[in-house]
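Just passing along the structure, written as C-alpha cells.
The complex appears here minus one protein chain, its other protein chains still in place.
First chain written, first letter: the chains are A and B, and each begins at residue 1.
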Amino acid sequence: MAAVLPTLRWREPSILPGFGIALGITLTALSLVVLIPLAALFLKAASAGPADIWAVATSPRTLAALRLSFTGALFAASVNAVFGLILAWVLVRYEFPGRRLVDAAVDLPFALPTAVAGIALAAIYAPNGWIGALLAPLDIKVAYTPLGVMVALIFIGLPFVVRTVQPVLEEMQGDVEEAAALLGASRWRTVFRVILPPLYPALLTGFVLAFARAVGEYGSVIFIAGNVPMVSEIAPLLIVIRLEQFDYAGAAVVATIMLLLSFALILAVNLIQAAARRRFGDV
Amino acid sequence: MSVAVTIESIEKRFEAFAALRGVSLDIQPAELVALLGPSGSGKTTLLRLIAGLDQADRGRVLFGETDMRELSLRDRRIGFVFQHYALFKTMTVAENVAFGLNSRPRRERPDAAEIRRRVGDLLDLVQLPGLEKRYPSQLSGGQRQRVALARALAIEPRVLLLDEPFGALDAKVRKDLRAWLRDLHRRTGHTTVFVTHDQEEALELADRVAILNDGRLEQVGTPDDVYDHPASPFVCEFLGEANRLPVKVVGSQAFLGDRPVLGGLSQNQGGPASLYVRPQHLRIVDDAPLSLPGVVEHLRRNGPLRRAEVAVQGLQRRLDVDLASQVAPAIGERIRLRITHGSLFAAA
Partner (left out) sequence: MSEAALHLPAVPPSRAGAQRVRGESLVVRCLLIAVSLAFLALFLLLPLVSVFVEAGARGFAAYQAAITEPDAVAAIQLTLLVASIAVPFNIVVGIAAAWAIAKFEFRGKNFLVSLIDLPFSVSPVISGLVFVLLFGAQGYFGAWLKANDVQIIFALPGLVLATVFVTFPFVARELIPHMQALGSADEEAALTLGASGWRVFFAITLPNVKWSLFYGVLLCNARAMGEFGAVAVVSGKIRGLTNTMPLHVEILYNEYMGAAAFAVASLLAGLALVTLALKSLLEWRYGDAIAASRRH
C-alpha cells in the first residue's frame, strides 16, 4: 500500500451535513454584529492621531474616570471573591432551610435590569433611604460618592464568583479531606492547604469575570454615583458624555483604552489557567 | 510499632440499610489481613470504621488495649490509602508525602532537613526516587498508588489500611504491585488491613482472609483454610468455582440419588445436603467403589488448564472437571469420576 502523506486539512471529515451553512451563518452574523462594529471603534480611535489620542488618554478627567472604574471594579471583585467563596461553600456543603431559594436568588443580578438595580440602590443608600438614613448619623455617605459606585459594582458582580466556584466545589471528592484528617491535619489546615488550593483557578476566573463586568458597568452605577467629574464619574459615563458632545474620536479613544485593558487582563488570566491545568491536571 | 487491632461486635446502619450486623475480628500485630467480599458486603464500611472515618452504632475498635474513640485522629496514627489515592493535586509528590509530618504540632515536628530526608527515604522505599518535584497529574496510576502509600507511611502508622489498593489499576500493574506490597509488608511489618473484592488478590497477599457477606463475617482463616475448608456455601462459591451436588447423607456416606459418591464422613447428621466439589477435585478413574459415571460433552481451555464438561445422570448441570495432568478424554467418551475432596453443607 502506498504511503499517503497526511494532507493538511482545516477540518476533519464528517458525515454530518450542514457545516458550510452553519459556519456561514455564524461568521456572517458575527462579522456584521460584533467584529465590524468593533473594528470601526479601533479605526475611529486610531484616526484621532497620536497627539490627540495622547491628549485624551492623559487628560485628568479621563484618568480620574479610568482610575475610578478600575479601582472600583478591583475592590468590588475582591469583596465578591471573599463573599462569593463563602456563599458557594455554604450552598454546596451545608443543608439549611431555604437553601434552594438562596441558590436561585444568587442569579438576581443577572436577571434584574441594571437600570432597575440602579434606582433601587440609589433609593436605599440616599441620605433618606433605608440604609442611608442609618448611616447618616455616622456621617457615612454612600449614594453620590465613590462608595456608591462600589456598592453597585458589588451588586452586579456577585453571581460570577459563586457560579464559577460552585461546580468545582461540588465535584471535589471527599476523600482528600479524609486523607488530610487521617494524616493529622487540623480542620483549619485541611481547609486552607487541601480544599481551597484546587479552587483558586475557579476563584480567579470568577474574580476576573466580576472585574470585567464591573469595569464596563453603566446602568446600575450612574444613578447612585452622583457623576461628579473627577470624583464619582466612571469611564463608561465619560464615553456617553463625549458622545453627547459629538466628540466621537474622544469617546472612541476612552472606549479603546478600556477594551484593551480588559482584554489584556482576560488574556493574562487565560494564560494562568492554562499553566495551572498543565500542572495540576483537571482544575 | 505495630499494634493489635480488636474489633468487637461492630454494628452500623445507613438509614434503612444494615451495612454491618455484628462483626468481631482480632488482628495480630504485624499481620496482613484481607477483607474480602462482594460489593455491598460491608468491607469498606468496616475499614472506614477501623480508621474512625465513620462511627459505629454499636461495638468498639481497640488499638492494643485502647478504645480507639479515646484517641484523636492524629494520635491514632492510621495510614490510610484510598481507592482513588486522594492525592493533593496542587502539591508536589514531596509535599504530599511530607504533609503528615508538617501537620504535627510545632514542637513534635521534625525540622525541614529531617523531613526532606525522610521523604527521600520513603520515596526510595516505594521505588520512586527522584520524583519529589512532580505533581500527581504527571504520574502514572501505579506511581500515584505508591505515592499514596509513601504518604500514609510517613506518619509512622501503627495500622495501615488500604481500600481496594489495586482496584483502579490495569491487570499487569496489579500483579507487579501485589508482589511488591507483600515484600514491603515483610520489611516494614505494619499491621495491615486491606479491602478487596478480588479473591485471587486476597489469597495471594494476606496472612489471613476475612470473608464478609451481607454485613456478616462468614469466615476468617489462612488462605489455605478458607479455600480448602470453606465454612459456608457462600465462601466456597465466592473463593473459586465449585460444582454443587444435591446429595443425601446416610451414615458415613453421601448419596447422589441411590449411588454413593463420597464416604468416610464424620458428620453424624443425616438427611439432604449440598456437596461442593471444585473442578480440580474430580479425578477420572478406571473404576472405583465411590464414583460417578458420566459422558464428556465439551472440552474447553481455561487458562493454562483444559477442562471437561461432564454430564452425569441425575444432575441438571454438567460437572466442570479440570484435566491438569490427566489424559484428556474424547468428546462423547464415557468416564467415571471420583471426588477427592469436597465440602458438605446440610441443606437449608
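Quick note on the criterion: contacts are C-beta pairs under 8 Å (C-beta built on N, C-alpha and C of every residue); 3 or more make two chains touch, one makes a residue touch a chain.
Worth saying up front: this structure is predicted, and the values here are computed from it rather than measured.
**Q** In the complete assembly, which of A:I119, A:A136 or A:L196 touches the absent chain?
**A** Touching the chain that is not displayed is residue A:I119.
**Q** Would you write out the residues of chain A that touch the absent chain, in ascending order?
**A** 10-12, 14-19, 21-26, 29-30, 33-38, 40-41, 43-44, 83, 86-87, 89-91, 93-94, 96, 100, 102-121, 123-124, 129-131, 151, 154-155, 158, 163, 167, 174, 177-178, 181-182, 187, 212, 215-219, 223, 235-237, 239-240, 243, 246, 248, 251-252, 255, 258-259, 262-263, 266
As a convention for this text, only the chains that are shown with their structure count from here on.
**Q** With chain centres defined as C-alpha means, what is the inter-centre distance between chain A and chain B in Å?
**A** One centre to the other, that is 54 Å.
**Q** In the complex formed with chain A, which residues of chain B make contact?
**A** Contact set of chain B toward chain A: 51, 53, 73-74, 76-80, 82-84, 86-91, 99-100, 103-104, 135-137, 151-152, 154-155.
**Q** Quick one: which bits of chain A touch chain B in the complex? Just the residue numbers, please.
**A** So the residues of chain A in touch with chain B come to 173, 175-176, 178-186, 189, 193-194, 197-198, 200, 279-283.
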